[in-house]
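Every protein chain but one is kept in place in this view of the complex.
And then chain A:
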Amino acid sequence: MPRPVAVVAFAQTEHSGEDRGMAEIEILAPVITEIKERTGQKQFGFTCSGSCDYLAGAPFAFVSALDAIGAWPPISESHVEMDAAWALYEAWVKLQHGDIDTALVYGFGKSSQGNLRAVLTQQLDPYHLAPLGIDAVSLAALQARAYMERSGAKEDDLRAVAARSREAGRGNPFALHLPEPEGDDYDVAPLHPYDVAPVTDGAAAIVLAAGDRARDMCERPAWITGIDHRTEPHAPGVRDLSRSDSARVAGERAGATGIEVAELHAQYTHEELILREALGLGEDTAVNPSGGPLSANPMMAAGLIRIGEAAARVHDGSASRVLGHASSGPCLQQNLVCVLSGENHG
């Protein structure tokens, strides 16, 4: 039996679709301050963050962000060059060791200061893919076509995902408030501009706590009842792009059944449809009531935000069984599923 660990607090920035003239640490620091105040904690047993140096164009850019958490006297700290959802996974594993009771997890990204599509090319296979200069949206469009041709879904089905996400996002004070999707121009066909998550700057933080510490810090802790992440081969030509086997397996291993609210890290409209299918989410599951990444997609934080938004539904008592999902790599190569429950698990 894993040790009972819960999300006890979640904070995020009011995300921005443009450069507001703040350095990354200036975006991050208020979120750290807020979550310390909300949990009443100045110190945590472990700290883990997710970010990407290529977003800033500087090696070890994440190190300077440590100033935001007060890294002196020396703290126990780690970093993943990925979405902070994977930092949360590392923190959860660390909590399973039993030697600490609390962990702070955060992620941040300022995508507006470079060409995000070209930055993401750097995460591709350096032998066969990156030298071609293929960008993230072009790769996603290959997957969109494969999915539509296999499933029979039409471009209008994708547009409906964008419309619903944007409408929900307009009700979320932290998301970008984007207009109704319109126009029939393609970005990279078959994807239209509204099928693609907006470039977004922002940050988010979560505090995890174990057992009684969780109950002390939160009236309704969101207990992690299952968490799993899976990856698929790097080469897109090896995979059936129309499906997400890694999300399916991660969902099964995390026990993703009976989900009332799912927050999916779908950065393209078709990804939501592939993920719904892979995770077996039916019509009775509310997907991305926050607006999801199609309404705000701060790189390296958007996956963590999915877990935070799902947990927030437990914290406010509006749901008792929820799911947060994060993805990484081209065409949903890696998927993490975190199932949270409001029932007493400790």
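Everything below uses one rule, namely that a contact is a pair of C-beta atoms (placed from the backbone, for glycine too) under 8 Å apart; a residue touches a chain by one contact, two chains touch by 3 or more; residues count from 1.
Throughout what follows, contacts and distances are computed from a predicted model.
Enquirer: So which of "L-lactate dehydrogenase complex protein LldF", "Sugar ABC transporter permease", "Polysulfide reductase NrfD" or "Putative OB-fold protein" is the UniProt name of the chain that got left out?
Expert: The record names the chain that does not appear here as "Putative OB-fold protein".
Enquirer: Among A:Gly45, A:Gly169, A:Pro190 or A:Gly251, which one is in touch with the chain left out?
Expert: Of the listed residues, the one touching the omitted chain is A:Pro190.
Enquirer: Looking at the full complex, which residue from A:Leu178, A:Ala205 or A:Leu241 touches the chain that isn't shown here?
Expert: Reading the full complex, the residue touching the unseen chain is A:Leu241.
Enquirer: Pick from A:Glu24, A:Glu90, A:Asp135 or A:Asp228: which residue touches the chain that isn't shown?
Expert: Residue touching the absent chain, from the options given: A:Asp135.
Enquirer: Residues on chain A that touch the omitted chain in the whole complex?
Expert: Here the touching residues of chain A are 54, 57-59, 115, 117-118, 121, 126-129, 131-135, 138-146, 149, 185-186, 188-191, 233, 235-238, 241.
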